[in-house]
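Input: a single structure, listed below in structure tokens.
Just one protein chain is left out here, and the rest sit where they should.
Chain naming follows the written order as A and B, and within any one chain the residues start at number 1.
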Amino acid sequence: MYVAVKGGERAILNSYRMLDDYRRGDRGVPELGLDQIREQMPLAVSRVMAEGSLYDPQLAALALKQAAGDVIEAVFLLRAYRTTLSRYGYTQPIDTGRMRLQRRISSTFKDIPGGQILGPTYDYTQRLLDFSLLAQREADALPAGEEALDSAMSRVTDLLAQDDLIDAEPVPEGDPEPFDLTRQPLDFPASRAARLQNLARADEGFLLSMGYSTQRGYGNTHPFAAEIRYGALEVEMHIEELGFAVTVGEIEVTECQMVSQFAGSAEEGPKFTRGYGLTFGYGERKSMSMALVDRALKAGDLGERADSPANDHEFVLYHSDNVEASGFVQHLKLPHYVDFQANLELLRRMRAERGEPEAAQNELMDEAVSP
Amino acid sequence: MTTQHATVERDDHYNFAYLDESTKRMLRRALLKAVAIPGYQVPFGSREMPLPYGWGTGGIQVTASIIGRGDVLKVIDQGSDDTTNAINIRRFFGRVTGVATTESTPAATIVQTRHRIPETPLAAGQIMVFQVPIPEPLRWLEPSETETRTMHALAEYGGMHVKLYEDIAQHGHIATTYDYPVIVNDRYMMRPSPIPKFDNPKLDGSPALMLFGAGREKRVYAVPPYTRVKSLDFEDHPFRVETWTECCDLCGSRESYLDEIILDDAGTRRYVCSDTEYCNDRQAQQRAGGIPDEAAA
Partner (left out) sequence: MEQQILAAAASGRTLLPGFADPVDDAQSTFRAALDALAHPGRVYEILAGSGVPAGLSPAMTALLLTLVDVDTPLWLPESAGADALAFLRFHCGCPIVPSPSLARFAAVPAGCAAPALSSCHQGDPAYPDQSTTLLIEVESLDAGPQAVLSGPGIQARQTLAAAGLPDGFWREWRINHQRFPLGVDVFLTQDRRICGLPRSTRLEN
């Protein structure tokens, strides 16, 4: 006689304990401090802030620790936390032209006003595992007395704009409030503001693959990296009662401006067109991928061929969020036995009808519903 | 006799029902419009919840926006109060509302469900909240949301009828056995969520209010009480529900949806009610001498 199994609640509580143990690992090893994660895994912290849509390195470090290093799980934690926070309003737009730069490069010109500044980058390292890191090794202190970088370095795209070589980014008529993806569902056709916000918090891997596809013939934008910047800037907010804007904090961002050729149209002569990428923290791969995809999504509006996956607005924008994607893919782990049962019986019945009409002992039959 | 759960301790760090009041207002407005346009999917600004998308965030947001201190909440998944996800959601609401929870369908004022409608008929005044993975009935025909919006606006549903008829032509049966599409109030085509088609008739003319929440897809929709809900079919192939030759191994019911349990490697099978509360109730009544136990006969 079958006895129904109970005890789901206890199973769940046990799984919490086992997870805590798994996350902590060998108790003989010192526990991770948030300061260690924040300071020594800043690229993971940057990614969690960017995709979590919340700038807070300490909380991002906490999320990474709680998630045992799973970046997407950490992003989810940060997003869920963000939902609980009070909203005060919108900041002023940040001016990346006034960044306190740590890194600034351009691939479109050999030299630019202010110079090419490599900054802290893996770009020119040899990818050889550095076994000296097996032991604790003090990083050499940066020499004192380095000149602060001139923060007023003009943007390469502004230089191109001076010669009317690049498409203008006009402010929409009436300067409306930008679409806020955290408060409204996406609808189509999606405005550029909505698209950029979607891409800013999109999964880095997804954007990387989409961007890569445009370089391999799925869409053809022939991009150049006009400028990539990484550094810190102040964030300001206009306070109604005071009547002016005050600084509420400082954040680090990475910005990438891609330019691509545009053949022109009946109305306009040929120009360069932009792709724009911006992330919280230090996220170059992400900001570059974002710029490629931003440009690819413009193809239809520019009258170019737009039949590749990266040109498809709904395809890109509906599948870019890793919290949504992870949730839905992993939801397949939930019990689905009621629906599976329905399918199982239909399959058995269909097979019985095809092959062995007399053999199958059909437990399940159909009964017409009275209208 | 059904179990009342000890309420999980209310966590005062969070607003009642977790959502902030502005989010609740947004959801409440969407739900009112949903009730005014039966079967139509209202977009809403879904928030990230502490459970993942795909695990019931839409249902949770709907419940969170309607629930009050005096409500009694039942949560089921696959028809059972004891499945891990139902427990998780019930604990969540215990923690953020302190509201009484129950396993008893008649005692509940709000029933949040995944994939089943309870066997016990619902009463006027009760609200069912369905967890919906994919709200759009036309999605498998047409991936584009812009296109499906237009199809609904024009009531252009021919493609779905063609698809079902193709199943009949190829297999002799309509291949859809759950999440079976319906027409609501003679106007909008709707997905009733992945309930087995066995449960579809329970939607038609029910005295209860049915609310549907899709968190990841960011849509809510509703079927008001006493509203016509008709499953798609054809004159020569009318809509049919499943029946079993077996009855429930535990309570003997011949009226309920049965789960198949595999007992050993030889494939020995037993069938038991999917609705565990209904089944437990019948068993209790039998022990008290109420209903005869057909299984024992």
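In the analysis below, a contact is a pair of C-beta atoms (placed from the backbone, for glycine too) under 8 Å apart; a residue touches a chain by one contact, two chains touch by 3 or more.
This structure is a prediction, so every number in the text was calculated from the model and none was measured.
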### Task
Could you tell me which of B:Thr102, B:Gln131 or B:Thr227 touches the chain that is not displayed?
B:Thr227
### Task
Out of B:Phe92, B:Phe130, B:Tyr188 or B:Trp244, point to the residue that touches the absent chain in the complete complex.
B:Tyr188
#### Entry: Among A:Asp26, A:Glu241 or A:Glu267, residue touching the chain not depicted
A:Glu241
## Note on the structure
Per the touch rule stated above, chain B touches the missing chain via residues 15-16, 21-22, 24-26, 28-38, 40, 42-43, 65-69, 149-150, 152-154, 185, 187-188, 207, 209, 223-227
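Note that only the chains that are shown with their structure count from here on.
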### Summary
For the pair chain A and chain B, the C-alpha centroid-to-centroid distance in angstrom is 33
### Message
So in the complex, the part of chain B that touches chain A is made up of which residues?
### Response
14-15, 18-20, 22-23, 26, 43-50, 52-55, 57, 77-79, 82-88, 91, 114-116, 133, 143-146, 171-173, 175, 177-179, 194-198, 201, 216, 218-219, 231, 238-246, 249-250, 257-261, 263, 269-272, 274, 276, 279
### Task
Show which residues of chain A lie in contact with chain B when the two form their complex.
1-2, 4, 6-9, 11-12, 76, 79-80, 82-84, 86-87, 182-189, 314-315, 318, 323-324, 326-331, 334-339, 341-346, 349-350, 353, 362-369, 371
